[in-house]
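All protein chains but one are shown in place.
By letter and in written order, the chains are A, B and C; residue numbering begins at 1 in each of them.
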Amino acid sequence: MPPHDTQTGRPPVGPQVMAEGRGLGFPAAGGAPALSDRTAETVPGYYDVPMLKPPVWKDLISWYFFLGGVSAGAYVTSRLAERYGGPKFRPLATVGTCVAAAAAVPCAPLLIADLGDPKRFHHMLRVFKPESPMNLGAWVLTAYHGAGAAALAREWLRRGKADDEQKNQGFVRNAADGLLVAVADVGGIPLALLLASYTGVLLTGGATPAWCKNAWLPALFSASAVSSGASAVSLAAEALGRVGVDTAADVARGPLHIVQSVAHLAEVITLVGYLSSVRRAVPAAWGTLVAAAGAEVLRRLPAGRRLRPWLDIGSAALSLFGAYHLRSTVVNAGHDSANDPQSRL
Amino acid sequence: MPGLGASFGRGAATNYQQDLANSDCVLFMGSNMAEAHPVGFRWPLKAQARGAKLIHVDPRFTRTSAMCDVFVPIRVGSDIAFLGGLINYVLTHERHFAEFVLAYTNAATIVEDEFRDTEDLGGVFSGYDPKGREYEPAKGGWGYQGSEAEGKARKGGTTAHPTGYRQRKAGGGSHGMHGYGLMGGASSHGQPRKNATDVPGGCHRDETLQHPKCAFQLLKKHYARYTPEAVAEVCGCAPEQVVRVAELLCQNSGRDRTGMIVYAVGWTQHTTGVQIIRAAGILQLLLGNVGRPGGGVMAMRGHASIQGSTDIPTLYDLLPGYLPQPAADKGHENLDEYVGHEGLPTGYWANTKKFVVSLMKAWYGEAATARNHYRWKWLPRIDRDYSQLPFFRDMAQGKVKGYFLLGQNPAGGGPNAGLHREGLRNLDWLVVMDWFLTDSANFWKDAPDGPPPQGVKTEVFFFPAAAAPEKEGSFTNTQRLLQWHDKALDPPGDCRSDAWLVYNLGKKLKALYRGSRKAKDQSLLHLTWDYEFDEPPHLPDGTPSLIAGEPDVSKVLQEINGHSLTETDPSTGKPKLLSGFAELKDDGTTACGCWIYSGVFPAYGRNRARDRERTDNPVEPDWGWAWPHNRRVMYNRCSADPDGKPWSERKKLLWWDEQQHKWVGPDQPDFPPDTPPHYRPPPDATGMDAIGGAAPFIMKPDGLGWLFAPGPAKDGPFPTHYEPVESPVGNLFYPRQPDSPTTRYFEGPLNRIAHRPTPEYPVVACTFRLTEHYLSGPMSRFNSWLNELQPEMFVELSPELAADRGIEHGGWLVVRSPRGAIEARAMVTRRLRPLRVQGQTVHQIGIPFHWGYAGETVGAVANDLTSLVADPNVSMHEGKVFVCQVTAGRLDGPAPRRPTEPFAPWPTRAAVPDTPRAAQPEGHLT
Amino acid sequence: MFGLPLLPNRRPPQPYSRQTEQKGSRLRGATLTKSVCPYCAVGCGMNVYTKGGTLIDIEGNPDSPINEGTLCPKGANSFQLAVNPHRQKFALHRKPFADRWERVPLDWALNRVAERVKEARDEGFRQKNEKGVVLNHVTTIGTLGGATLDNEENYLIKKLFSAGLGVVSVENQARI
Partner (left out) sequence: MIPLAVLTDIAAELPNAFPPRRTPVPDADADEVMGFFTDATLCIGCKACEVACKQWNQLPADGLEFTGYSYDNTKHLGATTWRHVAFKEKITPDFGKWLMVSDVCKHCAAAPCQQSCPTGSIVYNEFGSVYVQPDICNGCGYCVVACPFGVIDRSMIDGHAHKCTLCFDRQTEGMEPACAKSCPTDSIQFGPIKQLRERARERVERLHEQGRADAYLYGADSVGDYGPLHSFFLLEDHPHEYNLPVAPPQPLRNQAPRYAAGLAVGAALAAVAAFVFGRAARAAP
């Protein structure tokens, strides 16, 4: 039995009029102004009120995600270049470390600027709470800054010295150098990898359908971090090489290109995976695919010795743009899906 | 509430709100209780949880309808037809509570032969004077048969031997005064002593109810044409719906079950309002739902003390306690004449003189003596209708010099508000006391239809008022319950209570007139006017109050309660306070400001309005104090059968205890406490002696509930369906008599009426109240927490009407009535639906009346559309129904209104004093 | 950690701030006064809390048999009725044809009103009508308001204006 009994007992008045009527519980008859549309009842839902709150983050967060990724990628690339590439790649490592540091510097300010109450930024470190990706990220970023500082300090300590000069400086200096290397590599590289991927985990902790529990996002961000980091190193090396700084650009080109290509491949695979897992495709994300493909194509264009570095610079810039575009797109997709009254959980 | 008064004897809600929980079926009609009285609605929902059925009959599907088991949409203004249909169903199917009807109502009483029904005369009763648009009941034969001296004029006074049951000759033309008759027994101004139903015993009765002129048969005949089919045709509902509601009511009435009817201004604001309520009274009498738990008629009133303001009337035609204000041409020249005309020989009104004399002693003190007739002559006389409606018409014509507005806002809330504003513009001076600069305070500045301020001559004084927690006093709520509110803190700045203003104005005026020997000034100079505090008042936290000149209002309540002028209170040495109206005397030895409130302050330090004790007793007799004499269910003698036994165990409230020889039960008996059920008055008995032991309605001269009401309603002994003053259809029942024959009109260029159905105004409009706002907004549109909930003026209409007029949901529309036009946002909703009435489609719209041009939110004034017409009993206007035209778009003319106050999200962001930060409110967001 | 090891129902000790540890109600130490809602006629009992001479909270009185502590939105809003930036706190006067209010001393306003009442009453008082019947009334002054006022205030209004001054049109919105 229905709870209310209105029992009119007669046919409704003017059914044809009723069908055209607009009001609560009536679908608007097409192209109507906003308020009329609010009455749409074609889908079960609450007028056009989204179920979720849109993220309060500004665009700065995309820049943070991007720069954090670049920094982490550059850091990993440069540290590994030195560790496994040996003295040949030392200039590259120096450039890469500086790039990583330069990209890391704005990260904390960007994060703080995105807070509702920036003067309480230090509350992030009030507790250690790894189950919150953001808390974990805050600690990782802090620790990563430490590792980066160690790497920078090491670069500064051996500035202008040849490899063999450095080897015999006495016990204290050697021990300090060893410690700094340990911090920078053993501590720094895992931290950098975590920094690159935690942002992805962070977004998967959002309830919006575009992010929610999406296993592709951390992998995607990791891949993008490496590709953009390697590209940043390549760009810096080529650019500085142009102005006469010894950056080992020529020797680094080969390995860097492979790293970039593999990372791009990983990025493309994970991005396709991400796009296939969100309910509605995010058209802007194709921009990143195009940028990655473009970067690869650009780098492979036949060119002479003079043009080669410029192509590399162009390719790296395209890759970096793709990386920023990716972060921005994913963040915006979250905004959009939270604002969409159709996205219902 | 003469509607209730005419049926039962007193014009007030019969039961108390919590009693709704005891009901088995509640009919809400003319009330949107869930929205207008949300907290009161707690109680019917408790009944529903137990299995009771809730029924809502209303033009709109409201938040009340959403909660009810049955909803019936009807056309605005067709309430009597619907109720008549229910009465007809009860009678034709013999579903009435036969024992109850026979014993406790005047069903068996035989009416004079001359009486003719509307059925005989095409829509009017006998005694109608078409020129004066009024009834002369004496001519019409509205009286009872069986008088020994029919037509013999009475000498007056309570000592006169009761002689006539017949109508006495009318004592002059009716003024159509309002207010009175509320108590049902004594007559109103319109008919001084016309209704000679003043004697109980001896009237002719037919216990078989077969006599063609007995009230029961007359009733049957009167409602014979109100068949479900005919009613459905008038109301726009289905016949089955009428039957369904009637069946539910019948099934839930009788010995074991009771039903209640709840109404509010949806019934009263009609020119037939009194008769709609009468119809509910008749229905409840037939079903035996009066004076019993979960029964009765519950009037839901709109303001904190609206009941109190008629009990102690700020009304032009009443003295406190429902005594009529003396009139110039009603034989009220001297006190005895007045008592003779207005008192009754039998029933409680036999004590009229005691009430009047005690009132005069309260007002004029020692200056009032028996020799000078207690200064009876000092009271102002009325010689016509001076109620708000015609008085503002006078004002608009420049006949009024000065006016006081004490917490009222006619510029937005008065019927035909444009006329009210025109009235204010034609005053010499105006005093406004309120919390905010309301529409009425700012009428010279912000009214969109007025001239610029340079063109308004009125001198305006604004006195800032104290809020409720900043003053003490008592409110009388909808269940006649007086509740005292203590003063919590001093008002800020120059804010003062209204009592302060009146008291100090009185003192200033007395000073201005000091030494005057003119006769006209003596009433003022001798007015008792001393309410000084004995000790400087303190606030509850122990600090002294800093407000100078505040009167001690508990002294005012003591004066209202009454005191003896001969005995003193041993503990204080002051005059002894009275314990109730039974102690009142007519020899000038008692003073009492309002007899029905006597007993509220029975001893110094014992303010019963301030009682806040909870007990096991379900009627909660120690919470506040209800008039009369703390009775929570009036006419509760009805809860026992004629032998004094409860009708059923489930519904027992009061019963006769033979051993104690008195009426016992949880409630105070509304009956002589030791009159046994089998007492039968001797034929010549007077006063309360004339009320038999099985006659529960003691305010009635015959002690019975009136199915047939010889008085005091001025528009007929039986409720009859008339169309509203403005209606899109004719009167199906009485084509020759569309509107109520006694409606009073005040037509003029500012107050045009569409008397006949016209294509110019084909839509019916109904005003309504929202939960989120209050009246015309002075108490809500300055409050951001309420404004955000309903931020804009809108009009509700059906999708069908909207489609027809091209109106979009959320868009703008214009509503035009013969009085004016307003614009508002459209709320297109299926909660309103077109009805089929007499073969045509009638569209209805709903207009909330909360907006005006002053405040944080502003909007069109709904009352710019309503008309100034009056019902004959109480000068009630017809705000609930009028005709209009609806079109899409906006009004041409002045720019959109802007709020007069900026939006203030917080009342304050100041920290709470003496409170640690951890306990500060979270929402200050500092 | 990482959301895994936590059993859903287990709750470890929580990182309170000092302020949270001291969390308390602002009603502690407040003065309680019993009141009645000034809006509709249901007559809900109210508890009014004050502290340091200021109003800090108004809520339903749970003892009241009528509302049992509950309130409607208007009743719940009555704090804002008293504590409100739009509330006027001083007497105002608007001269004829003026385009603005002027703040005036309370006593001045009261004296001026008293004078105007006397003036109008003396001019408009009618002792008898044409037929010589006693009227003793004034119909050029009126009052409106009362249903939102206290009974005592209504009584004073009726007494002063009707019984004292002879004003007939003492009215309020109550009708039936």
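The rule is short, and it goes like this: a contact is a pair of C-beta atoms (placed from the backbone, for glycine too) under 8 Å apart; a residue touches a chain by one contact, two chains touch by 3 or more.
Source: prediction; values computed, not measured.
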Name every displayed chain that the left-out chain is in contact with.
-> A, B, C
Determine and list the subunit B residues touching the chain excluded from the picture.
-> 34-35, 38-39, 41-42, 45, 49, 51, 61, 63-67, 71, 770-772, 784-792, 794, 809-810, 825, 827, 829-831, 833, 856-857, 903-909, 919, 921-926
Hidden partner chain, residues of subunit C it touches | 2-4, 6, 8-21, 23-28, 57-60, 62, 67, 69-77, 79-80
Spell out, residue by residue, where the missing chain touches subunit A.
-> 1-4, 6-8, 11-12, 18, 24-25, 35, 38-39, 44-47, 49-57, 76-77, 80-81, 83-86, 88-89, 114-124, 126-127, 129, 131-135, 137-138, 189, 193-194, 196-198, 200-202, 204-208, 211-219, 221-223, 225-226, 230, 251-252, 254-255, 258-259, 262-263, 266, 270, 334, 338, 344-345
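Simple rule for what comes next: only the chains that are shown with their structure count from here on.
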Subunit B to subunit C: how many Å between their CA centres?
-> 22
If you average the Cα atoms of subunit A and of subunit C to get two centres, how far apart are those centres in Å?
-> 59
Multi-partner residues of subunit A (each touching 2 or more other chains) | none
